[in-house]
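What you see is the complex with one protein chain gone and the rest in place.
Chain lettering (A, B and C) follows the sequence in which the chains are written, and residue indices restart at 1 in each chain.
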Amino acid sequence: MSVVIETKQLTSVRAGRTLFSSLSLQLCAGEILHVEGPNGAGKSTLLRIIAGLLSPQEGQVLLFGQPQYEDPELWQRNTLFIGHKPAVKAELTALENLHYQSQFDGAEDVDAWHLLETVGLLGLEDLPAQQLSAGQQRRIALARLWYSTAPLWILDEPFTALDSRGIKLLHERFQHHIDQGGALLLTSHQPLTWSGERLQKIRIEPHDEALGYE
Amino acid sequence: MWKWLHPYAKGEATFRLLGAWLPWLSGLALILVSVGLVWGLFYAPPDYQQGDSYRIIFIHVPAAMFSMGAYTGMAIAALIALVWQIRTAEWAIAAIAPVGAVLTFVALFTGAVWGKPMWGTWWEWDARLTSELILLFLYIGVLALYYAFNDARTGAKAAAILSLVGVVNVPIIHFSVYWWNSLHQGATITKFSKPSMPPEMLIPLLISIAGFLFLTAALITQRLRNEILKQELHRPWAMQQLGVEANNGVQ
Amino acid sequence: MNNASTWRILKTLMRRDLAVALRRRSDVINPLLFVLIVVTLFPLAVGPGPDILGRIATGVIWVAALLSALLGSERLFRDDFLDGSLEQMVLLPAPLPALALGKIVVHWLLSGLPLVILAPLCALLLKLPFEAWGTLMLTLLVGTPMLSAMTAVGAALTVSLGRGGALLSLLLLPLFIPLLIFAAAAVESTLVGTSAYGQVVLLAGLMLLTLTLAPLAVAAAIRVSVN
C-alpha cells in the first residue's frame, strides 16, 4: 500500500504545555486512522498540523513523501480538512453555500440539488443557513465529501451534532472513500463501527515532559 | 535551520549569556549617565540664548534617539522572529517595547517641559514632539497586542507583525509630520538643530548619549532575562535559577 | 502557480463576500450613516458660520471616515473567523496574500466607494467651498483604499480576540496619520488657490505602497489568528 501521509517526530507545545512529542505515524491509501484521547490531549492540534494550519514545534509532515512547506499548493489540492466549525455562511442558503464551496474546490459539474438531497436536506435548499439547525449546517459542510476527489480527508469530530441517520450516511461515504483508495484521518468520541485491518488507532495521552515520564 | 539546533538549551544559553553581560552594561550605563548628566547639569556653561534651561537637552536628546533606535531594534527582532521562528526574538519584542515606551515618554515629557520656558506653553505641536507622541502610541499598541492573547506565542507573533507594519510606517509618519509642521508654522525657530555646539556642551552630550545606549541595553537585557525565565518556567534550569529545586519525576 | 485556478478562487471569494454583505445591508449602511451624523453634529457644536465650518470641513469628514472605517472593520474577518471560513480560506490552493487583497477590495467597494459618493453631501452640509469638492472626492478616492488595507491588517491581527474594538483603534489610528495630513493638506491647497497635485500624487504613491505590502501583513496575521 502506498503511504499517503507520514509524520516524523512531531512535537507540539501550546501555551507552554507539551501536547505530544516525537509523534510518528503513517497512513496508507485505503486506511482509516482514528485519533483518540481525552479532552485537551491535542487531537485537534495534530489534525490542524497535518492539514497545514499550524506548524509543529519540531518534526515534519510528509504527503506522498513530500514535506509540507515545499509545495503548499500540492498539499492543499490533495487534502480536505473540515474542522469543528462548519465554514457555512449563515446569510447564504444551503444551495449558495454548496455552490461557492464547490467553486473553491474546483469541482466543475456538481449537481447541488441532488447532493443536498443525498445529505438529507431536501426541501431546505433555499433557506438561509441561519434558519437551519447545527446538524443541518454540518450536513451542508459535509456535502463536500460527496464530490471531493482529494485523496486525504482530515475530519475533526465529523459526527458532532449529527443524528444516527446522518452518522450512518457518513459511514457509508467513508467506506466508499477508502474503497476508492482514499485515506481518512479523523477524531471522534463516537466509536467507529469498523472492524478489520483497515482501521488504525492512535491514542494521544496527556504528557508532561518536564516530569521526565516515558 | 536554527530551529533544529538545541531547541531546549537555547533559552538557557541565552539567559546565561545575558546574565554575563548585565553587570557590564549596567555598570557602564551608571557611570556614563552619571558623568554625562552631572557634567551637563553643573559644569557645562549656560547657553547664550536659552540660559540654563537648555540643560534638559542632556536627557531629551539621548532619550529621543534611543526611543527611535529601540523601535528599530524591536522591528529587527520581529523580522527575525517571523522569518526564522526564533523564540528568543519573540521575547525580545516584549522586552524592548516597555523600555522604548519609557524612553519615548521621557523624551516627550522633557520636550514638553522644555517647551514651557521656550514657547510659553506646555504643549506645542512641534514636529519632533508630535512624532514622539505618535511613537508612544505605536509602542503602546505593540504592548497591548502582545498581552491581549491567552497564548503567549500567538501574541508575540501578532505583535511582531504589528512592529513590522509600524516600522514601515514610522518614516512615512515622520516625514508627514515634519512636512505638516513646516506647512503650519514655518517661522518658529527649532530649538534642537544647533548648527555648531561648543565642545564644553557637546562632550557631556556625547557622554550622555553613550550612557543612554548602555542604559537602554541594560534595561532590555534585564527584561529579556525575565521574559526567558517566564516562558521556560517549567524547565528545571529555570526553576533552579529562581531558587527552586525542580522535581525530576520519579526514579 | 496555477493562475487560472487562483483567479477562479479569488473571484469566488469576492462574489461570496459581496453576496453575504448584500444580505446584511445594515452593516454596509450603518458606517455611512455614522459619517453623516458626525458631520451633522459639528455645525451644532461649533456654530453654523461658513468661515469656521469651511475651514474644518475636510478635517471633520476625514476623521469621520477614519472612525467609520474602524466601525466597519469587524465585518472583514470576524464572521469568517467564527464560522470557520477563515481557516478554510487559509487552506485554499491559492496564495493567501492574493485572497487578502480580494477581501480588501470587496471591503473598499462596500465602505470606501460609498463614502466617495457621499462626500459631496458632507461637503454641502459643512459649507466647504465648491471649488474644493473635486479635491476632497479625489483624496477620498485615493485614500480610502489605503484605509481599507490598513483596517484589514488591524482586523486580521485582532480577529481571534473576543472584543478587539478599542485595541483595534489603538493599533490603527496612529498609522492613519500620514493619510490624514496629506488629504487635509491637498484640500487646503485647493482652497488657497494652489495646486493639490503634489499631495494627491503622494497619496497615490502611499496607496500603491500600502496595497502592495498590506496583503502580505494580512496574510501573515490570518495565519497567526487561525492558530
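Everything below uses one rule, namely that contacts are C-beta pairs under 8 Å (C-beta built on N, C-alpha and C of every residue); 3 or more make two chains touch, one makes a residue touch a chain.
Here, contacts and distances are computed from a predicted model.
Student: Between "NADH-quinone oxidoreductase subunit M", "Heme exporter protein D", "4Fe-4S ferredoxin" or "Branched-chain amino acid ABC transporter permease", choose the name on the UniProt record of the chain that's been left out.
Tutor: "Heme exporter protein D"
Student: I'm checking contacts with the chain that's been left out. Which of B:60, B:87 or B:157 qualifies?
Tutor: B:60
Student: Any idea which of B:15, B:91, B:114 or B:139 touches the chain not displayed?
Tutor: For the chain that is not drawn, the touching residue is B:114.
Student: So which bits of chain B touch the chain we can't see?
Tutor: Here the touching residues of chain B are 37, 41-46, 51-53, 55-56, 59-60, 63, 98-99, 102, 105-106, 109-110, 113-114, 116-117, 215, 219, 222-223, 226, 229-230, 233-234, 238-239, 242-247, 249-250.
By definition in this document, only the chains that are shown with their structure count from here on.
Student: When you average C-alpha coordinates per chain, which one falls nearest the overall C-alpha average? Tell me, please.
Tutor: C
Student: Need the CA-centroid distance for the pair chain B / chain C, whole Å please.
Tutor: That gives a centre separation of 32 Å.
Student: Roughly how many whole angstrom separate the Cα centroids of chain A and chain C?
Tutor: That pair's centroid distance is 37 Å.
Student: Once you find the CA centre of chain A and the CA centre of chain B, what distance in Å lies between them?
Tutor: Roughly 46 Å, centre to centre.
Student: If a residue has to touch 2 or more other chains to count, which residues of chain C qualify?
Tutor: Chain C, residues with two or more chain partners: 227.
Student: So which stretches of chain B touch two or more other chains?
Tutor: In chain B, residues 151, 153 touch at least two other chains, as defined above.
Student: Okay, in this complex, where on chain C does chain B touch?
Tutor: Residues 153, 157-158, 160-161, 164, 167, 170-171, 173-175, 177-178, 181-182, 185, 206, 213, 217, 220-221, 224-225, 227 of chain C touch chain B in their complex.
Student: For the complex, give me every residue of chain C touching chain A.
Tutor: Going through chain C, the ones touching chain A are 1-2, 5, 8-9, 12-13, 15-16, 19-20, 23-24, 79, 82-85, 87-88, 90-94, 226-227.
Student: In their shared complex, at which residues does chain B touch chain C?
Tutor: Residue list for chain B touching chain C: 82, 134, 137-138, 140-141, 144-145, 148-149, 151, 153-154, 157-158, 161-162, 164-166, 168-169, 172-173, 175-177, 179-180, 183.
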